[in-house]
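Pasting a structure below so you can have a look.
One protein chain omitted, others in place.
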Amino acid sequence: AKKDGKDDTATTSKSDATYVILEEALAEEEYSVGFRKDDVALCQAFEKTLAEMKDDGKFAKIDKKWFGEEVNILDKTKIKADATDGSLEKVKTAGKFVLGLDASFPPMGFTDNDDTIVGYDIDLAREVCKRLGVELVLQAIDWTANDQELKSGNIDCIWNGFTTNPKRQAALCMSTPYLENSQVVVTLAGSNIKTLADLAGKTLTIQGASTAGDALDSKPDVKSGLKGGAAIEVDDNVLAMFDLKAGGSDAVLMDKVVAEYYVTNPNAGK
Amino acid sequence: MENNHEKLLVMQDIYKAFDGTAVLKGISLEVNCGEVVAIIGPSGSGKSTLLRCATMLETVDAGTIRYLDKTMVTIGADGKAKYSDKKQLKEIRLCFGLVFQNFNLFPHFSVMQNITEAPIRVLGQSKQDAEANARNLLAKMGLSEKEDAYPCQLSGGQQQRISIARALALNPKILFFDEPTSALDPELIGEILKVIRDLAAEKMTMVVVTHEMTFARDVADRVIFMDEGVIVEQGVAADIIKNPQSERTRAFLRRVE
Amino acid sequence: MENNHEKLLVMQDIYKAFDGTAVLKGISLEVNCGEVVAIIGPSGSGKSTLLRCATMLETVDAGTIRYLDKTMVTIGADGKAKYSDKKQLKEIRLCFGLVFQNFNLFPHFSVMQNITEAPIRVLGQSKQDAEANARNLLAKMGLSEKEDAYPCQLSGGQQQRISIARALALNPKILFFDEPTSALDPELIGEILKVIRDLAAEKMTMVVVTHEMTFARDVADRVIFMDEGVIVEQGVAADIIKNPQSERTRAFLRRVE
Amino acid sequence: MSLETIYKLVTNMLSASAVTLEVFFLTLLFSLPLGLLVASLRMSKYKIIQLPIRFYLLIMRGTPLILQLIFIYFLPSQLGDKLSVTIPMLPRFGAAILAFTLNYAAYFAEIYRGGIQAVPTGQHEAAAVLGLSKVQTFFRVVLPQVIKNILPAMGNEFMTLVKDTALAQTIGVMEIFRLAKSSTSTNSSILPMFVAGLFYLIMNSVVSKGFSSLGKRLDYYK
Partner (left out) sequence: MSLETIYKLVTNMLSASAVTLEVFFLTLLFSLPLGLLVASLRMSKYKIIQLPIRFYLLIMRGTPLILQLIFIYFLPSQLGDKLSVTIPMLPRFGAAILAFTLNYAAYFAEIYRGGIQAVPTGQHEAAAVLGLSKVQTFFRVVLPQVIKNILPAMGNEFMTLVKDTALAQTIGVMEIFRLAKSSTSTNSSILPMFVAGLFYLIMNSVVSKGFSSLGKRLDYYK
């Protein structure tokens, strides 16, 4: 994880802070955009445009809007432009590009109180599409079916704080990572869990069907130490945090970007 | 009373079995125009089945049924019953009416609708005509003030009279009754028997399955005694009831009396 | 036949209204031990209500009811009906039995269970005793072979005989019948009337609401004619039926005949 | 959540209700008649017709609706994959309506069947003797009585449907429940869920009132 001290300021500067993010992350991850396996040209065009945005400062601007500083990790050297499939042309002919997202994953992509889908990923996608001359269409999907949505051609990509991993790389065309994330442990202020080791014998909650589960699987020692030898899976992160606050569990494991959003959100948990 | 010998209904050698059990075993029955026939006999002897075959609620296995000059069913080349075509059957259906033991009025229709439904939908009468006719019938049944009532608001006897009116509204040539009084309280039986008597006086052709011996004796031109799917004995009502020839008839009459 | 003048049931000045409509308007009735009383009267005259009050299915508004020396209800200080305590009522309940018009057998119990349920649960009889007694009663009813049958497998007449056996199984001192034959086919009526005749011969005290004039004439010691909630006329059966004193009785008898 | 946010949420939900109601009414529009057809096939005396219908009923009533939604929505593309052809997908909303229709038709069919079988044969016979055609008998004599009989069971199903519309979000249809979930994430509060609950409760109160007043109107006969 990036240790830039932002976590601490974020959590302690609020007098009514309820939640604390553990400094020691459970696992490091990176976010990518997921395209259909065959849509390599499309993926590369997006990567190229993102690289341009990095060069002309637009990327940094969006970073600052959502995170207060430049956070992207796009590595231009990894970007290739060798694909020749017709996927880019197809999108260009159609004139629109459909982005699939869960729309409840702040701050990456979520529905604001005016019922509009906004977020960091959304701003990036909007800029890319502008530059490619296609219309951006946002399609809310159920996360459970994201793979089907993509395969069936309903959506052109999954762009929603989408963690890259070998399985997904095998099944999809995953773009070069653009943002770093980690799986962090959130506890209540005043909790005696200070390190990952403190999780032994404690109850840990995660959002079911999320990469938090994969991350936990990659740390068998932590997982086996948990009460019950596994995490509790609830329907979504908000319920997990509610559960934490209510005393149903001792800690929540979730994406750092999301955790920070909630921890700094003055309304969190109300 | 048998002043008109035109044969309105001719049933010949009717056979009918349910699941292999023979219920009608070669019944032949002729009904003349204007005649009133009472059918009596023990429970299970096939009286209802006979009426149901005559009114096409059941199909016969073998035999011939004819209304006036219209053949309903006859014996086909294979020896089995062969029904006429749909059009002919539809015409025949207009010849008869059936009054059920338990009335079978349409509960969701008012008395008026119960009576006018078929004339409007089947005969294509106008609503006005059908209703005018219905009012006449209701007056005849002494139920003029009930035209807007629903069946559930009527006594059993009133319901039965409505169901007779419903059958009469189609101007049938012959009216079948299946124990029209047996679901009624003894006091209400009189009402219905009076209606049937009045119809008889108007020379309506009727076949009545009944347990009411007094009625059979007083009104019927002919009494038919059925048992176990055959007609055991028939003749002038008073004779049969006073002097039954067969032992079976005698035993039955003893029990009913 | 009135050889035993001990008063088994005394009802005095019974009043009963439903929703403000008076149904029983001061009825007084005494039944002696061994007596058979027939109650006749037009529909709605309150016959069923009278039986239901006597059997505690309805509460009276005013009046006195006494079985032998046990008071069921009397007039309280406020002039209204005052029922005895639960224990007393429970004892009184054992004095009488009621046979319903539509039998009300328990459909999920076999014939044997229908008869033995109450003796076992209410009288605390052993299963053996109750069944032995039930077999006697079934034999008397001519239904010995039906003990394992279920009510739905029986004819109406058989069901009614079972329901009589069920009532008798508790050894009641008096048996009420509410039109025991009116839900039956005419042929089956005889079966029930015979059973009641047999019981009468054994000096069973009975009160029978009935439309069967022949039965009233032949079996009842006394006939009571009710109309509009009052007893219009009563006396020896044959007299009332042959020579009704009141015009109302006469009109009624004409209609039923 | 601030009052303003709640106000906004309620406003959004009011517009999302339109979709919920659309799902509700369209499902009824199609499944009520389809159920009748299914019921009549289910009562067919031919095994060859009866058996597939029974299988359909088993699947529809035996598996969760959410799976049926996913299945129907993705079936064309899965099938296309297998057969290496492109089968156009149904639009989300259309797929949702189709899935709901197929599912509810199964439930309605069973209710109709019970109701139809409860109409005494005497009614059919009386109509037949009066010369009414099969069609006339069904629509004029039988159906009105069926409707009265099945009213309570139908009321239950209608209320369940109101709640089940929430499942349409599974395939991306934006209705009340999806909105509630999004708002829950955005504001990190479970209040929106309960606001949604209130919406369902209100709709169901209307449904329930509607059925009880319909029931009273049909009480004129027994």
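We just call them A, B, C and D in the order they show up, numbering each chain from 1.
Assume contacts are C-beta pairs under 8 Å (C-beta built on N, C-alpha and C of every residue); 3 or more make two chains touch, one makes a residue touch a chain.
Since the structure is predicted, the reported quantities are computational estimates derived from the model, not experimental observations.
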One chain isn't displayed here. Which of the visible ones does it touch? A, C, D
Any idea which of D:7, D:25, D:139 or D:194 touches the chain not displayed? D:194
Given D:39, D:70 or D:179, the correct residue touching the omitted chain is D:70
Could I get the residues of subunit C that touch the absent chain, sorted low to high? 55-57, 90, 93-94, 96-98, 100, 102, 104-108, 117-118, 121-122, 150-152, 166-167, 170
Which residues does subunit A use to touch the chain missing from this display? 143-148, 167-168, 171-172, 205, 208-210, 213-214, 230, 232-235, 239, 242-243, 245-248
Positions on subunit D where the hidden chain makes contact: 58-59, 61-67, 70-71, 74, 110, 114, 152-153, 156, 159, 163, 166, 177, 190, 193-194, 196-197, 200-201, 204-205, 208
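Simple rule for what comes next: only the chains that are shown with their structure count from here on.
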With contacts defined as at the top, give the pair, A-D or B-D, that has more of them. A-D
Using CA atom averages as chain centres, what separation in Å is found between subunit A and subunit B? 82
Inter-chain centre distance, subunit C versus subunit D - centres from mean C-alpha coordinates, in Å: 53
Just the number, please: Cα centre separation of subunit B and subunit D in whole Å. 46
